[in-house]
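Heads up, this is only part of the complex; the chains shown haven't been moved.
Note that the chains take the letters A and B in the order they are written out, and that residue 1 is the start of every chain.
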Amino acid sequence: MSSWGNNIKISIFGESHGNGIGVVIDGLPSGERLNLDEIYLQMSRRAPGNDKAATPRLEKDMPEMLSGMLNDTTTGAPLCAVIKNTNIRSQDYGNMLKHPRPSHADYTGYVRYNGFNDIRGGGHFSGRLTAPLVFAGAVCRQILEKKGIKIAAHISSIGNIEDEMFNGTDISDELMERLSKATFGLIDQSCEYKMRSLIEECRMSQDSIGGTIECAVVGMPVGAGSPMFNGIENVISSIIFGIPAVKGIEFGSGFEGTKLRGSQNNDEFYYDSGVVRTRTNNHGGILGGISSGMPIIFRTAIKPTPSISMKQRTVDLDSKTNSEIEIQGRHDPCIVVRAVPVIESATAVAIINILSEVHKL
Amino acid sequence: MSSWGNNIKISIFGESHGNGIGVVIDGLPSGERLNLDEIYLQMSRRAPGNDKAATPRLEKDMPEMLSGMLNDTTTGAPLCAVIKNTNIRSQDYGNMLKHPRPSHADYTGYVRYNGFNDIRGGGHFSGRLTAPLVFAGAVCRQILEKKGIKIAAHISSIGNIEDEMFNGTDISDELMERLSKATFGLIDQSCEYKMRSLIEECRMSQDSIGGTIECAVVGMPVGAGSPMFNGIENVISSIIFGIPAVKGIEFGSGFEGTKLRGSQNNDEFYYDSGVVRTRTNNHGGILGGISSGMPIIFRTAIKPTPSISMKQRTVDLDSKTNSEIEIQGRHDPCIVVRAVPVIESATAVAIINILSEVHKL
């Protein structure tokens, strides 16, 4: 299913080389004035070609709003945005059905859909389908911002090169603001050169590289979320894994925290000007699935782009024999950069759903 | 919400020191003969007191089936199992409301429920609520086993001590069988002594320690799951984070994979006796959200038990001042051991839902 959400539902549609892609957002509150330029800004952060580390393809991913908006203000009816497909080079993908690309969804999609899925450009599995997700997130984050909730992410690592991590107890508005608009978002901007060099090295060697993205949500009210299966971790992870190439997620101290003693990992409470806070934030702002009021912090693992130009071994599904493939076309050697606004967007959709869960009638 | 699932839904209820806890499983197929001894075996793996590394409390967590089963066979009606609460020592928790325990849900639950939640023993946030989850998983895994699908997990690490990891392309039935019944499940059993020593060391120092659990699903048919938001990663993570203390999840090569080149992380396809397989399994058996037929493999991060006996700083919610707490009662210094069957059980509930998604009418 390409639908997600309970009180505010998104339904994403489209295939990479079909007529169009888009999203329906159902359940939005009415009367929310939207800044369209901010929406386009978010979409351009994800769009290819806006950063030299990313793919050189050009896209015009400008959405047309078909419904749900009047005078730039939400009507409360489902909001549908459509992006028509352009700049399609289908011939690049001519041999996919026969030769599934390693670590792509070609083979699993082929079996799942009995060979009827649109394989051109990855079809519905394409990273291009994250464009409508960014649109939906851009709408939701504007509504959240009016409530003082900010979302921003950065490239926490490319390969072995690590950015500085968020200070979980003290994240400035300036940092959040800067990152939420950046195209190569880093806390310590001095790593940019090393990271770009690594990416270029991978491109030159017809290879690719993975990385991680760290995301923060600041301004979350205390007491949002629910125990067990509607906890904030459950909700965020259930949408984040909808982004292609995400293979892991950890909240707060996450996997590193498992190596600590309780006395090291526990976050002690204290009063700060009448407000309960924690001295450290290993819990990532979430206890028992519910927000503590501290920043929500999580990291996601983005696998290296599976589309690499060098020759790889695969199978020939027609002859049922082993074979080889050389993937044509131009591909990002590192999708982490463009995935940053996608992670933020999915988080915005998650957070607005968490807040819309009713505590009192 | 403490309900989960689409076609096969579980609804878990209860508070640690209330009258009873349990689960309703709705949507089970009819005519499935269940081995009750196997169910009790799974529940005893999770029950405290069955392994010396775990808590010394005694529980009798034997469930009573109220409905949905006749002659040990599912009727197709909702199956409800109830576990009456016994051995309750409520006085141990008398000061929780006033002094929230660090890194517990005391404070967030207090705000979420306006102070009306049952705080005794952690109430609905208690790890005890995983007992009905294990019951539900024990039912589901029996149904899955008849279809050749096996689920097993092991303690992949306690603190810095690591077990061997699953070989993602070759997991023997014997290993799966042994782990699925173990109370201190390890691939390399020679680590047991070191792990137990570390746990005892933490207990002696009034501290606790975290760890990781690696889980495998073997025998999964190719082509199960869906793109985007109903992918196998989404579904598994959305239930796994319902287990208290889980703070991270990674599939296949996960976070380590982000440091690899595409050429290293990609899993090449080949034909093995007419079946498509991959030479490596960095994708964890899932591509585009859909099963590849290779074992599904994921690791979860379990934080150190937040209940530690040593004095900790916290707040006094009554006087709104900083304060201290010494948590009384007996607590597991490491819940990783008992969490192993819980992870397996949640996975079983996830997998049966994934398989029940309809591909064809």
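Definition applied: a residue touches a chain if its C-beta (ideal position, glycine included) is under 8 Å from a C-beta of that chain, and two chains touch if they have at least 3 such contacts.
It should be emphasised that the depicted structure is a prediction, and the values quoted were computed from it without experimental measurement.
Visitor: Please state the number of copies in the whole complex; 2 are the ones shown in place.
Guide: Across the complete structure, the repeated chain appears 4 times.
In the analysis below, only the chains that are shown with their structure count from here on.
Visitor: What is the distance in Å between the mean C-alpha positions of subunit A and subunit B?
Guide: Once rounded, the distance between the two centres reads 26 Å.
Visitor: Subunit A touches which residues of subunit B in the complex?
Guide: The touching residues are 1-4, 12, 100, 102-105, 107-109, 111-112, 124-125, 129, 157, 159-160, 202, 205, 207-212, 222-231, 233-235, 237-239, 241-242, 244, 246-255, 257-271, 274, 276, 278-279, 282-284, 286-292, 299, 301-308, 310, 312-315, 317, 320-322, 333, 359.
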